[in-house]
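The structure under discussion appears below in the form of structure tokens.
For this view, one protein chain was removed and the others were kept in their places.
After this line comes chain A, so read on.
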Amino acid sequence: MENPFGKITTLERVLELFHEGMTLMFGGFGGVGSPPALIDGILEKGVRELTLIGNDTGFPDIGIGKLVSRERAVKVIASHIGSNPIAGQLMHDGKLEVEFSPQGILAERIRAGGVGLAAFLSDIGMDNELVSKDKPRFQLDGKDYLIETALTAEVAIVYAKKADEYGNLIYDKSARNTNPIVAMAGAITIAEVEEIVPLGSLNPEEIITPGVFVDYLIPSKGVNWKWAWE
């Protein structure tokens, strides 16, 4: 494999980028589409005090849940933690701070961070204290909105089906979920991919994430956890 952009690397090399107290954004939805080798690598390296940003906290042994249930995070920003009872217990015990955002607003906050916007206006959850508390409001055309701030992270990790040597990505079915927006929102973005193909092998019309947003590519061995439905 050629490596003309120097993006193709190894898990060992990218693990240097993870450190205690960092903000880490992850792709995936209920563990589907979360990068298994990167999560295991971060776990084995023993990185602690993480602030995690992503749709949910997975299941205790699935996806990002592996890090959460082993108490590697001090804070998560997510839309729900319902599928990971350990996350709920840690929150209850005061060991995990949880900031909840409505699911689509969380996605949009990540997208905003990924496309260089500071914030946007939303009318979701205006009458809900958990959503609206402490958020500034803005009036536009006589209607009140909440100001929802963008989210970014030091490192974003995503899982894709295929990449070319530039890091152009395509995903697999519903495993796309939050990956394309998370891929844009990291200061550094690492994609774990099932297959790396030569430049020109992907149909340009079908690329979902332009390689512009991707800094490193590492090969994946696929999912190594047992799904809840199995």
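Assume a contact is a pair of C-beta atoms (placed from the backbone, for glycine too) under 8 Å apart; a residue touches a chain by one contact, two chains touch by 3 or more; residues count from 1.
Just so we're on the same page, contacts and distances are computed from a predicted model.
A chain of this complex does not appear here, and its UniProt-recorded name among "Ion-translocating oxidoreductase complex subunit B", "Dehydrogenase", "3-oxoacid CoA-transferase subunit B" or "ABC transporter permease" is "3-oxoacid CoA-transferase subunit B". When the missing chain is restored to the complex, the residue among A:11, A:68 or A:175 that touches it is A:175. Of the listed positions A:60, A:125 or A:219, the one in contact with the omitted chain in the full complex is A:125. Within the set A:39, A:52, A:105 or A:214, the residue that contacts the chain not displayed is A:105.
As for the chain not pictured, it touches chain A at residues 29-33, 55-56, 59, 78-83, 88-89, 91-92, 98, 100, 102-105, 107-108, 110-111, 123-125, 127-128, 130-131, 161, 171-181, 208, 223, 227-229.
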